[in-house]
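Please read through the structure below; I'll follow up with questions.
Yeah, one chain of the complex is gone here, protein chain that is, but the others are all in their spots.
To keep things simple, chains are lettered A, B and C as they appear, and every chain counts its residues starting from 1.
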Amino acid sequence: MDFSYDDEQNALRQAVSGLLGRAYDGEKRRAVVAADPGFDEKTWAGLAEMGLLGLPFAEERGGAGAGQVEVAIVAEEIGRVLAPEPYVQAVVLTGGLIDAVATDAQCDELVAGLAEGSLVPAFAHAEPGTRWSTAAAGVRAVEEGGTWRLTGVKEPVPNGARADVLVVSAIDEAAGGATRLFVVRADAEGLTRVGYRTHDGTRAAKVELAGTPAEPLGEGADDRTAAIERAQALARIAYAHESIGAMATALTTTTEYLRTRKQFGVTLNKFQALTFRAADMYVSLELARSTALWASLVAGAGGDVVTAADRARLQTSRAGRHIGKDAIQLHGGIGVTAEYTVGHYTSRLTAIDHVLGDGDWALDRLAATVGDHETVDPLGAPYT
Amino acid sequence: MDFSYDDEQNALRQAVSGLLGRAYDGEKRRAVVAADPGFDEKTWAGLAEMGLLGLPFAEERGGAGAGQVEVAIVAEEIGRVLAPEPYVQAVVLTGGLIDAVATDAQCDELVAGLAEGSLVPAFAHAEPGTRWSTAAAGVRAVEEGGTWRLTGVKEPVPNGARADVLVVSAIDEAAGGATRLFVVRADAEGLTRVGYRTHDGTRAAKVELAGTPAEPLGEGADDRTAAIERAQALARIAYAHESIGAMATALTTTTEYLRTRKQFGVTLNKFQALTFRAADMYVSLELARSTALWASLVAGAGGDVVTAADRARLQTSRAGRHIGKDAIQLHGGIGVTAEYTVGHYTSRLTAIDHVLGDGDWALDRLAATVGDHETVDPLGAPYT
Amino acid sequence: MRLQLSPEDEAFRQEMRTFFTTKVPQATRDAVAARRDVGREQYVETQRILNAAGLAVPHWPVEWGGRDWTPLQRHIWREEMQLACVPEPLAFNTSMIGPVIAAFGDDAQKQRFLPATANLDIWWCQGFSEPDAGSDLASLRTTAVREGDEYVVNGQKTWTTLGQYADWIFCLVRTDPTAEKKQRGISMLVFPMDTPGVTLRPIELIDGGFEVNEVFFEDVRVPAEYLIGEENRGWDYAKFLLGNERAGIARVGATKRLLADAKQLATEVRADGRPLSEDPRMAARIAELENELLALELTALRVVAHSTDGKPHPASSVLKLRGSELQQAATELIVDIAGPLSLASFAGEDSQVPEWARAATPEYLNYRKVTIYGGSNEVQRTIIAGTILGL
Partner (left out) sequence: MRLQLSPEDEAFRQEMRTFFTTKVPQATRDAVAARRDVGREQYVETQRILNAAGLAVPHWPVEWGGRDWTPLQRHIWREEMQLACVPEPLAFNTSMIGPVIAAFGDDAQKQRFLPATANLDIWWCQGFSEPDAGSDLASLRTTAVREGDEYVVNGQKTWTTLGQYADWIFCLVRTDPTAEKKQRGISMLVFPMDTPGVTLRPIELIDGGFEVNEVFFEDVRVPAEYLIGEENRGWDYAKFLLGNERAGIARVGATKRLLADAKQLATEVRADGRPLSEDPRMAARIAELENELLALELTALRVVAHSTDGKPHPASSVLKLRGSELQQAATELIVDIAGPLSLASFAGEDSQVPEWARAATPEYLNYRKVTIYGGSNEVQRTIIAGTILGL
């Protein structure tokens, strides 16, 4: 057991932090998120150049063959400066799904394109009638004369308008109602995408498919919910780290404010009720950090990544709400303005909390199996 | 709508407070609860003399014909000094059940005896296999040759060893498994009672019935769970007031301690983190007080007393835990000693919380019907 | 003690309920119900309807439109208004500057301002907070120097809510910088927002909306007749103003509406094949919130019953503290009911995500303000600990 970063990992963190720190110091983020596509294409290219967009994929597929801990480092640095680049969505979730399911030929195009920065994929999965499900519901896939066509609406689809290629989940009635995955090109006929800004400055879209031609992802007509579950679990873990980065900045921003802001003739850190709340924020942060880190290690060790991801999600959801709320409260009025940074952290934490299942959702899943084990051994089965 | 006490009510409070204040100032309570029966027979007689033991019963039955608010005043003053006399158990719960169900002849003996202080009744209802139920489970009632006989175990029975007469709930298989009520005399054959001290200084007992002769309470073979439900609801409301009294003293004891105890050269009320916690305790207390008071008024107005009692119980359970815990914490080490008073308040609040359903239990019942109304109107149906 | 309303109060409640649900335009009430922004015109139109019926400023002196109601009647009036989704009369006019002018203004000021204030012919905004004087209001630095018949005002105010709609501003300014206690050198001035030297800068909030502003004063010349009351007594007037009409701060009616909406929405959203409302933990969460709101409402009624002497009851702080927490809890609940749909926050009308789900998170974020403004909850705890508990 070893919870310390090695030299290479520290170097990676420094490199990512350098790139993103330059890209988003001061007011730059507000300008970037004000205009479509809601992130900076140059920074995206920079991430690609550094090899970060192919980080988790095998070298023979154009990736770097790195582990979960490396992905976690990037996600944490993304969170630290609220970089709006869709790293977790494009690389971990969509890229991970492609990598797990696609044919070699598809990977040659899609994974390699993602890794080199030339192709941004998005996963069109959520539907207005579903709730953090692994299955599709209203979108249908039908084969006619050798061509698969999709019909229905996906929304909200993170980065759905900007994406160069969409991975779309759909019900195949011919395969017994299985949820299958398809690749839809940006220029496909019958594809309508209406993008919009979301509260955290990123982008989502309504994606309408009207007999839109699509290519099955991978071979066979298998139900893909297990692959979706696993990719979502890895994305939850990466998001946990993005949250940790955001919480860490929210906390340091708050403590800095308490040290410098004066009220009633003294700096705010003279008020014990406030400093104690900051201490409680630190406790929440460190406990969440431990859990997120552990979940990454479980993924690397080949353990039960789905349960580990639920555990990380529950802990970071609770911590994110606690820290997000109190960071604003301890700032007072300035905390709710868009001109000051701390509120954006709260906004982003709230978005992450709702993107792939919130804390109560994860808790429901954990509660359903709480009787199956006597105690939790983080270093033993089923996690290692 | 009027939430203020009238002159008579204020006089009642003063009288009760005078009696109990004299009985339990200083160390007197510790001496009283150290010896059986766990309360002071003289104080009980004093309560009877003042007419408090017959407060809610009709004058023609030997009572005072007073309302729920008067009962609440007595209960609150009981709580304020932690008087160990079983007022809510004997008068509100057991007495209320007798008053609601018994024949006139039974009332002439039992209610009158209770009111004049000569007879302490107890309700033997809980069984090791039940959980805050209105029904009996393991204790059976069988009629043989005109004599009813009860068999089974009741435990824990509050004041079960001291009681002069027991009201026992039992299953009558001949009446389709109905829960019926019976009167069992202290000297009945086959009755074994083993009393013990409980953590809050009061007494409970294991009551074993082995073919014990018993007299049906009231006429007819009706199932009595509705009457039990109602009597329990009124007892929950009275307990809510007893809790309010206890919380109020726990809070004033705490604020007094913060004002006088010195640490690091200053009194504790100079530490904002501590005074803010005291402020939060006050908020909990006042919100609980409002709910308890309202529930008493609902009972008086003939409204849905069962739901109102659940609402009062939920609110006082949460407040009691909050105040009980923080009162000790703000005291530090002295708070966990039996030689200082505040811990006893926490102990008593914990006992009350578990005697007729705890906060989560009440919340489950409220949650089951939360969809039945759009909003709660405390001044409208079904509460008035 | 009596639970029921008296027949008179019951009739009063019915009268209010009928008025609010029939006389205020449905479109305006729908906008409030859907938690859409209400525009300046809708505010003005509503307040004029209320004022015409004597329902805009019932707590003012009778000669200026007040109604001499009991505290309970005022409470019922306000709660019914919130339950009916009626935009409340503008607080800056009716609860703040109006009562101050009625109490401390001279006759000319009363004649000139009070009718127009009640009718929202003048839209007032507040100039109290400054960038370096938030909760510590007495540290304000905006100066007013007397020059002949005028004051010359220089400085900066912030958190001026709806200043973009305002015709006039009421301001705290420092008129005696040499006063020993910093509270003693403060005065209250009023002047039009279009006076030369006044500029306004809107502040974007984290929900993307604009409701507060910075207001800058550069050699603003204000006629001395716009001084309210006496010079250097502005602190007293500010305290009077801030302590005034605390009864409404619990916002029970508004939170009741949020909760009622949440309940309905939870029946519409499906999770794992059944309505979310049937999830035991969601049902318990709603039921607990509903019970806490009941406790708050009952506490408000107790406070109302004991505030006949006109002074704010010390437990008012409980109402602000808990009322703001419950407002926030209700908006958080709605975000969680929306779940993944909450991510479509700024989608357009053609979105398949319902409007309420799109509005949920921006509203949740916006509501972070309610534990900060109107005396932050830290200030309320200080009041409770000091004034009530003697700590």
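One rule holds in what follows: a residue touches a chain if its C-beta (ideal position, glycine included) is under 8 Å from a C-beta of that chain, and two chains touch if they have at least 3 such contacts.
Remember, it's a predicted structure, so these values are computed and weren't measured experimentally.
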Visible contact partners (per top-of-document touch definition) of the missing chain: A, B, C
Which residue of A:V32, A:V74 or A:L314 touches the chain not shown here: A:L314
Selected from A:S17, A:T151 or A:S290 as touching the chain missing from the view: A:S290
Options B:G26, B:G129, B:G145 or B:G220, residue touching the unrepresented chain: B:G129
Contact set of chain A toward the excluded chain (per top definition): 1-6, 9, 69, 251, 255, 258-259, 269, 275-276, 278-280, 282-283, 286-288, 290-291, 293-294, 297-298, 300-301, 303, 311, 314-315, 363-364, 366-368, 370-371, 374-376, 378-379, 383-384
Missing-partner contacts on chain C, residue numbers: 280-281, 284
Touching residues (missing chain, whole complex) on chain B: 126, 128-132, 153, 155-156, 158, 194, 196-199, 204, 206, 262-265, 271, 273-274, 321, 325, 328-329, 332-333, 335-339, 343-344, 346-347, 350-351, 354-355, 358, 360-361, 364
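We adopt the following convention: only the chains that are shown with their structure count from here on.
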Far-end chain from chain B, centres as C-alpha averages: A
Separation of mean Cα positions, chain C and chain A [Å, integer]: 38
Distance between chain centroids, defined by C-alpha means - chain B, chain C (Å): 42
Contacts with 2+ other chains: residues of chain C: 378, 381
Overlap residues in chain B, where contacts from two or more other chains coincide: 275-276
